[in-house]
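Of the protein chains in this complex, all but one are displayed in their positions.
The block that comes next holds chain A.
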Amino acid sequence: MFSRVAFSSAVVQPCRQLLAVRCAATTSSSHAAAGSAVAESPERDLTNFPRPVRAELPGKVRMGFIPDEWFTFFYKKTGVTGPYTFGVGLMTYLFSKEIYVMEHEFFTGISLAIVVALLIKKVGPGIATFADKEIDKIESGFKESRESVVRVHEEAIASEKQEQWRAEGQTLLFQAKRENVAAQLEAAYRERLMTVYNEVKRRLDYQAERENIDRRIGQKHMVSWIVSNVLKSITPQQEKESLQKCITDLKSLAKA
């Protein structure tokens, strides 16, 4: 019951206890790797005697400095008003028997208590939040060292998984290669077909064209040969006769 120092937490708004670590240099990065678990002896009984956890808030107090357990100690026997009546009774006894003498410093103490209480009520919360923020900074610095390493590892795991997925995509590549080969074969086959067709067609066309040309030349030759023969066959006698006939025809025409 007397283990708790009653004046340790005079701040009304509870402020978390400082992490009392004396570090020569608070570099957060150096905390990461060397954190091997402290070796526990195998005889250590962790179920019945678990590791103590650091308390974040100080113990609950009533009226600023009296621990709460002193009050709840009375509840079973006397109810809620028990501790207060006990306190009043104790104070009465102390004052009336002059065990606690009300001398000059007593009244100074009362004034001081009032001023201090007012001060704490006004300024306490602000200081409490400020101090909490500072502690948060220090604590997060420590935590960050470990968290960042964990994050790096987890990112590495994710990237490894993605590389695996990528590597497995190589089967797609081989499918693509097979398709390419098939396309090339198909292209070659089509080229062969077209070559055959073109060659056959060329020869047939050549024959057909030759036939056409033969006919054309033959026709032309025949015409010119016939004409020249006819001209040759016109003898001078025939020519004179035909000329005479033409002249008489013309005369008859001229007369008419």
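One rule holds for everything that comes next: a residue touches a chain if its C-beta (ideal position, glycine included) is under 8 Å from a C-beta of that chain, and two chains touch if they have at least 3 such contacts; residues count from 1.
Note that contacts and distances are computed from a predicted model.
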I want to check something: the complex is missing a chain, and I'd like its UniProt protein name from "ATP synthase subunit d, mitochondrial", "Gibberellin receptor GID1C isoform X1", "Gap junction protein" or "T-complex protein 1 subunit epsilon". "ATP synthase subunit d, mitochondrial"
In the full complex, which of A:Val80, A:Leu94, A:Ala113 or A:Ala187 touches the chain missing from this view? A:Ala187
Residue among A:Leu57, A:Met102, A:Val115 or A:Ala176 touching the omitted chain: A:Ala176
Can you say which of A:Thr72, A:Thr85 or A:Gln207 touches the chain missing from this structure? A:Gln207
Just the residue numbers, please: which parts of chain A touch the chain that's not shown? 19-26, 30-31, 34-38, 51-54, 139, 142-143, 146, 149-150, 153-154, 156-157, 160-161, 163-194, 196-197, 200-201, 203-204, 207-208, 211-212, 214
